[in-house]
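Complex shown without one protein chain; remaining protein chains in place.
For clarity, chains are labelled A and B in written order, and residue numbers in each chain start from 1.
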Amino acid sequence: MNANLFYAAAALGAVVLYLMMEPRPAAFRAALTVCGLAAVALIISAVARNAPVPEAAGTDPSFWVHVMVALVAVAGAARMVTHPRPVYAALYFVLVILAVSVNFLLLQAEFMAFALLIVYAGAILITYLFVLMLAQQSGDQSMRGEESAWYDRTPREPIAALILAFIMLSATGDALFRRDNSVPWLASPAVVARANIRAWERMEDMPELLLRESAAIAETAGISDIAKLERGADGRLISVDPSGTTASLTLLSTNGDRHPITLDGTAAPANSTALGHALVAQFPVSLELAGVILLMALFGAVVLARRQMAMAEDERRAAAGLPRIDDGGSLSRGGAA
Amino acid sequence: MITLASMGSVAPMTPAMPANIQVTLALAIILFAIGLVGFLTRRNMILMFLSTELMFQAAALAFVAFGRMWMDLSGQLMVIFILTVAAAEAALALGLVVLLYRRKETLSSEAWAELKE
Partner (left out) sequence: MSTVAIIALASAFVTHATAHTPTASMEPALLTTLALALGDGAQAVADGHVADAAHAVHATSGYADVGPLHFVKAVANTDFAWLKWMLLAPLVSVILCGAMAMFKVKGRLPALFTVATFGLSTAMAIALYFQFGPTLFATHAPLTVPFMDWLSLTWGPGPFQSFTANLGFYIDGISMLWMLFVTVLATLIALYASEYMESDLKAGYARFFFAVSLFVTSMLILVMSDNLVGLYLGWEGVGLCSYMLIGYYATQPGATAAAKKAFIMNRIGDLGLALAIFLIWTNYGTVQYDSLFQAIAGSTSEAVQGGWSKAAIPFLLLLAVCGKSAQGPLFTWLPDAMWGPTPVSALIHAATMVTAGIYLLARMAPFYTVQAIGPEWAETALLTVGWIGCFTAFIGATIACGQFDYKRVFAYSTISSLGYMVMGLGVGTAFGGVYYVFTHAWFKALLFLTAGAVMHGMAGQVDFRKLGGLLRVPGFRLTMICMLLGCLWLATAPFSAAAESKDIILLTALTSNVQQVQWMGWIGVLTAGITAYYAFRVWFRLALGPVKIEPGADQHADHGHDDHAGHADHAHSGADAHAGHGAAHGGGFHPHAPGFRISLVLTLLAIGSVLAGLPSYLAHSQGFNWIQRFVQNSSAWMRAGNSEEHGQILGRDAHSTLFVIATSVVVAGFLLAWILHAKNRALGDRLRASMLNTTGLKWIPLGSEHGWYVDQFYNAIIGVPAWLGAQLLAFTDRFVIDGVIVAAIGRFPGFVARVFQPLYTGTVQSYALTMAGGIGLIVAWVVWVWLSGGAS
């Protein structure tokens, strides 16, 4: 039932997208907007109604934020691929980036949300805009007085593309409606405990941070002469309780007093800290490779952007740092080498 | 014994609501489909690349959503790498587009059909 609703809504969305591809009167555009948003809303409702609801959960207010964000993102994306003027398309893409960032925030990926904003909206998109404006400014012959070029106004094989996209959407969306237990839409207690224990163990790798934070907590309890952390019998600084909710450790004062402390989730490392740790601890090679890829892209961009110039023999020699050929012609090609 | 009594007993990470995850995934696949449509229908080379960026966003969204579902940071790490590749791709692709534009004074991808026999 929900799946059929999903397919119908997807088809509706495809039709709307098709109609959006040509410039339309304002009223028509409004109707299309409504229909498109309705299609997205239908999809979301089909998916949400299908989602398993844990008994103790109640209504999560963030769900509606998710829905809003999704509507904004889809609207921006749809407009981006259909807008006849490239600059506007790029700006709509910024809207999509913003929505996705909010979604990241909702998914507790704070670092990625801001990184996305900075890198995409701030850097990449600006580059795109630059290039777009560079191209448009020079007066494209194909514009012929219109406000956009013909190739920006005329979609290419829209029916085939939409059918294909519908198939992709249906096929991938169908995975959301599967009712087998292999996908733990709601994390099981074991998964939660393991994730939390891993979060605490990250602290183990960051003893300075751990000491600083524990000392701060101890200071609220009036203990200020903290010297260091005591290592447990198993060689570890902290011991996590089996559920992963809390962790305990022991502080040593300068006078040798021992102060046991229990930490809860608020003391665990924040998203950016944990992400940085994971990046270095889990994916060091990939990190290096990413650096190499960026370097190569830099080189590639330099090579591509260089203007090809026809240089005479003397100029080439000069560019290569070789002496110029004197008028007597005593130096033949390669004679200076 | 010192405890952080003020906050109560909160775990470092809490499981996400399935509905939220599923809505995010639905958004991801919709964005991907729209990006695909954009890549196939736009004739402007710059917008074609922009559509691929949209598909990148969809993939990043799915990664983060699944990472949230599994309560694992690897999903977000993948997004970092996607970002890297996207940046590199944008740099090179735009460089190429500029070069091609210099040759034919148009951004239409159909101006470049020499691969045809």
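Of note:
Definition applied: contacts are C-beta pairs under 8 Å (C-beta built on N, C-alpha and C of every residue); 3 or more make two chains touch, one makes a residue touch a chain.
All of these numbers come straight from a predicted model, not from anything done at the bench.
For the chain missing from the display, the contacting residue among A:168, A:211 or A:322 is A:168, taking the whole complex into account.
The chain that is not drawn here is touched, among residues B:48, B:69 or B:107, by B:48.
When the whole complex is considered, the residue among A:156, A:194, A:277 or A:317 that touches the unshown chain is A:156.
Residue B:40 is the one among B:40, B:61, B:77 or B:107 that touches the chain not shown. Along chain A, the points of touch with the absent chain fall at residues 156-157, 160-161, 164, 167-168, 170-172, 174-175, 178. Annotation for chain B: contacts to the undisplayed chain at residues 36, 39-41, 43, 48, 109-110, 112-117.
The definition used in the following text is that only the chains that are shown with their structure count from here on.
Spacing of chain A relative to chain B, judged by their CA centroids, is 6 angstrom. By the touch criterion stated above, chain B contacts chain A in their complex at residues 1-4, 7-27, 29-38, 40-44, 46-47, 49-51, 53-54, 57, 60-61, 64-65, 67-77, 79-81, 83-92, 94-99, 101, 105-108, 110. Taken in their complex, chain A has these residues touching chain B: 13, 17, 21, 40, 43-44, 47-48, 50-54, 57, 60, 62-63, 66-67, 69-70, 73-74, 77-78, 80-81, 86, 89-90, 93, 96-97, 100, 103-104, 106-109, 111-112, 115-116, 119-120, 123-124, 127-128, 131-132, 134-135, 138, 140-142, 149, 151-152, 154-158, 160-162, 164-166, 168-169, 172-173, 176, 184-187, 191-192, 195-196, 199-200, 217-218, 221, 223, 243-246, 259-268, 271, 274-275, 278-279, 282-283, 286, 290, 293-294, 296-298, 300-301, 304-305.
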